[in-house]
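A protein chain is absent from this complex, but the other protein chains hold their places.
Naming follows writing order (A, B and C), and every chain is counted from residue 1.
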Amino acid sequence: MSGSIYGNQFRFSTWGESHGKAIGVVVDGCPAGLPLAEEDIQSYLDRRKPGQSRYTTKRAESDAVEILSGVFEGRTTGTPISMMVRNMDQRSKDYSEIASYYRPGHADYGYDAKYGFRDYRGGGRSSGRETIGRVAAGAVAVKILSALGIQVRAYAEEIAGIRCGSVDLSVCGDNPFYMPDAEAAARVQAAAEAAMAAKDSLGGVVACLVSHMPPGIGEPVFDKLDACLGKALFSIGAVKGVEIGDGFAAAKSTGSANNDGFLPPESPGGPLNKASNHAGGILGGMSDGSEILIRAAFKPTPSIAREQQTVNLDGEPVTVSIRGRHDPMIVPRAVVVVEAMTAVTLVDLLFAGMTARMEGICRFYGTDFPVKQ
Amino acid sequence: MSGSIYGNQFRFSTWGESHGKAIGVVVDGCPAGLPLAEEDIQSYLDRRKPGQSRYTTKRAESDAVEILSGVFEGRTTGTPISMMVRNMDQRSKDYSEIASYYRPGHADYGYDAKYGFRDYRGGGRSSGRETIGRVAAGAVAVKILSALGIQVRAYAEEIAGIRCGSVDLSVCGDNPFYMPDAEAAARVQAAAEAAMAAKDSLGGVVACLVSHMPPGIGEPVFDKLDACLGKALFSIGAVKGVEIGDGFAAAKSTGSANNDGFLPPESPGGPLNKASNHAGGILGGMSDGSEILIRAAFKPTPSIAREQQTVNLDGEPVTVSIRGRHDPMIVPRAVVVVEAMTAVTLVDLLFAGMTARMEGICRFYGTDFPVKQ
Amino acid sequence: MSGSIYGNQFRFSTWGESHGKAIGVVVDGCPAGLPLAEEDIQSYLDRRKPGQSRYTTKRAESDAVEILSGVFEGRTTGTPISMMVRNMDQRSKDYSEIASYYRPGHADYGYDAKYGFRDYRGGGRSSGRETIGRVAAGAVAVKILSALGIQVRAYAEEIAGIRCGSVDLSVCGDNPFYMPDAEAAARVQAAAEAAMAAKDSLGGVVACLVSHMPPGIGEPVFDKLDACLGKALFSIGAVKGVEIGDGFAAAKSTGSANNDGFLPPESPGGPLNKASNHAGGILGGMSDGSEILIRAAFKPTPSIAREQQTVNLDGEPVTVSIRGRHDPMIVPRAVVVVEAMTAVTLVDLLFAGMTARMEGICRFYGTDFPVKQ
Partner (left out) sequence: MSGSIYGNQFRFSTWGESHGKAIGVVVDGCPAGLPLAEEDIQSYLDRRKPGQSRYTTKRAESDAVEILSGVFEGRTTGTPISMMVRNMDQRSKDYSEIASYYRPGHADYGYDAKYGFRDYRGGGRSSGRETIGRVAAGAVAVKILSALGIQVRAYAEEIAGIRCGSVDLSVCGDNPFYMPDAEAAARVQAAAEAAMAAKDSLGGVVACLVSHMPPGIGEPVFDKLDACLGKALFSIGAVKGVEIGDGFAAAKSTGSANNDGFLPPESPGGPLNKASNHAGGILGGMSDGSEILIRAAFKPTPSIAREQQTVNLDGEPVTVSIRGRHDPMIVPRAVVVVEAMTAVTLVDLLFAGMTARMEGICRFYGTDFPVKQ
């Protein structure tokens, strides 16, 4: 089994390699009647596009998306939505050197061990370009969430160990790192310049907030909301850690400090509030109605120009220096990928949640379908 | 969709509530010919049994497992293995109080929001007893891994913020916390006594090591080894964070420091070694042949006798104090659950990995099956 | 992968062998709030119980079901429903003869080829007793359908080539064959006596009607209603053919004769009628609002006392005569199994159908969930 299909009710299948003809995704299970245009996808894709600042790869790609199916007269039809981006910049270069050894921190050795074979052109399927399909599917999911009043917003919380002191999402677009704290962003800029001068790379943490999520979403005991989000984020290349709410800090806390007491609803019968949100909006594997907070830790980009020791295909030691147009840090472009993977996971579980109660099912079919007597 | 089925090739379906008649699991997809006896399951289950020390719940349960199907003449037959543990200690007690409010840090509110309904007896399906099914399935998986030469060992790495300074797995059984460092365990014991005196609870971190894993296991780009392990661990109640290898620390590192250079194999054609293992044995979503290291952060047990503020079913503020036989910390009993979820995930992906290459498939069918000409 | 889990949204996992300790099923994904008691399951199971007439096996089994989880205070809780039937009549008999050869028409050779191993006691997992789990799950599905106003009724349409001339479902219970035509049943009785005297067995056809199914159910292009029903029925042992509506007769028809013209609805905006129903209520893989008609052809019971030629485990020719308490015909007891598999499939697709339109999803979440602003 190969693992390029994600989701259960809202599913998508991604395809394409870094230096192949194109990259794309087929979304299966998008409901009919959603207004959808190429601009919706394009504006989301543009957030992960290369070449947006000197701190991301200089590969020149327009990444123009084409919707090939599933939309008719401006609305989704309920049939699969196929979306494709042609690879423009397949620079003909000599890959013989890179093909000859196993890059440290890369998937090369795993691919060879697994498939006996590898597409060495720019990382093939393990390239960051693979995320184009995720982001396109995420753009569709974001539109569905939006129709349900749910908002997903990710940002760079930490880069090079420099953490945002405050969170003002309106300033994210003003710095090349998508950080919600201008002062932290300035310090990161200095760190980035230093790293680049040292031919080195940097890691960081992306945080993601979900607002207005109804309570009770997530399917215990295995398809819990946190479990599914965990899988979603760990499936992004370079992610080495995931936290919900207080995360690892909760392990050092006590029950009395970590428990979030419930508060009366704002209006009778409304959703409950909580006095605190250490849980990050998820309890028992289900949303609890509070804001969801998740975090993903990204390792530094493994491709660096600095010399490294590794072995060649014959297992002999070699010294390598990886040239090319690599991101000195992955975090700024990963922000939208985290958002996308969060969005598709939420949609999948919101759909799953519709069959939780007989009452809701009866109401759904009673009013929606004209049943013959 | 309810989410009580786990896995794709090696699948299991768990069932049962804390105070129902029984708890169990059906394992579907266990290969034929594996020697399996109730003792294999029982000895594994005994590691999560309540009442093993004064630092775990005093609920008295023998947790005796019965294998109901799938084993014939001491070996698995390839058909589903049904395993069941009767609940003995269903103390008839008055649940009307607990049923009247939403416990902080618990799934109560989510269950009500989702199902309009909840089994308030001892947490129902969200009780820690639900893990019995996981551990029984894990015992089967561990036997399969063992036949393939793969070893999975989890331990308590940190409790109450006290971290093991050294890792000697042979001493885990000598302290009630399953810690591999006797000195740290002694300090944890003092912290545990203090927390219990304060009617409070503690969290911690469980680590898990996998040895002798072949390289190339994991199915990019969504069913990556780390993504599946992430889901597996986050699906365990109370887990709020997961790390692979250096985890969140990797986000503060640099490419040159974080990359693990490959080293020549010990014998020609053998698996590669690495000069370091910051990656925790997983690169590009596949095993890299090195030891796998994963970690799960557990929050403090939410049930505490100390007074807390919350609301009742009518949304009115109430002060509660949760009585009962609760674990002051979940970590010692969670160790085997982490091991079990890791084991079932590895088996699932090892099975998936068998179809990665035409060469392997042809060899498999060429020698195994007598095909008529 | 072993295949004992069925369904996607409404899933169940069956287990158990003919002569093992017990047989059972775990239903995962049953919505909360459905009234459910053991009597609901038992009365359905009783319809497939052995020993109901001299035309079915004389094995004496009470087949008493026990609900082990998922029901609280008379209603489903949304968590897995585990149901079990203990095998009472595990007659200690000598299986060494049957273990020594491959029975014609049975799964013996396939099991050996697949698993290298077989549970030769009464057919093990390939026994008709395996259907207990399906019928128990079907009983739950039937209750769900009933709450939605949908009715599923199967009957024996043909046995020994004798076909019902009329269909009066009220007389099915009056004859041992579950046939809706008393006259045909009388002729079948004579044929059955003759076959039994000749130590031989008989096959037949089970038909199933579904009334009041809303239009539009089924998920093109692979999870079509007919495709899923086809899989459901072919998964029942001994089924060799399946038809929807006119089935194979449609292949001999013409477009003008076979097309069902639509008729105006009975009331404005109501569901359409059709002037005929050659399609059997399914068009384009979706229900069309008319009565659904499906058929399954069952081969004659392969276990016969008459002498047969086959080979032993060493591949040497042997003459065998299969003794035991076998059904001279499977059809009467298969009727409820067909009904059960139809019901679970309908529920699964009704659930899947809830996410077909944005409009329905928005209405569902807008009214059902209190979303915080």
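For the reader, a short list of remarks on this structure follows.
Convention: contacts are C-beta pairs under 8 Å (C-beta built on N, C-alpha and C of every residue); 3 or more make two chains touch, one makes a residue touch a chain.
Worth saying up front: this structure is predicted, and the values here are computed from it rather than measured.
Of the candidate positions C:75, C:299 or C:325, contact with the hidden chain is made by C:299.
The residue touching the chain not shown here, chosen from A:81, A:142 or A:358, is A:81. Of the options C:2, C:56, C:69 or C:87, the residue whose C-beta touches the omitted chain is C:2.
Contacts to the hidden chain, counted on subunit B, fall at residues 8-10, 29, 31-34, 76, 78-79, 144, 147-150, 212-216, 220, 265-266, 269-271, 273, 289, 350-352, 354-365, 368-373. Where subunit C meets the missing chain, the touching residues are 1-6, 8-9, 14, 102, 104-117, 125-126, 130, 158, 160-161, 195, 198, 200-205, 214-224, 226-235, 237, 239-248, 250-265, 268-269, 271-272, 275, 278-280, 283-289, 297-304, 306, 308-311, 315-317, 352-353, 355-357, 359.
Residues 1-5, 8-9, 11, 13-17, 20-24, 26, 28-30, 32-33, 66, 68-70, 72, 75, 77-82, 84, 111, 113-119, 121, 124-125, 351, 369 are the ones on subunit A that touch the missing chain.
Just so we're on the same page, only the chains that are shown with their structure count from here on.
Separation between the centroids of subunit B and subunit C, computed from CA atoms only, is 37 Å. Note: centroid distance subunit A to subunit C, computed from Cα atoms, is 43 Å. Distance between subunit A and subunit B, defined via averaged C-alpha coordinates, is recorded as 25 Å. Multi-chain contact residues of subunit B (touching two or more other chains) are listed as 1-5, 8-9, 14, 111, 113-117, 125.
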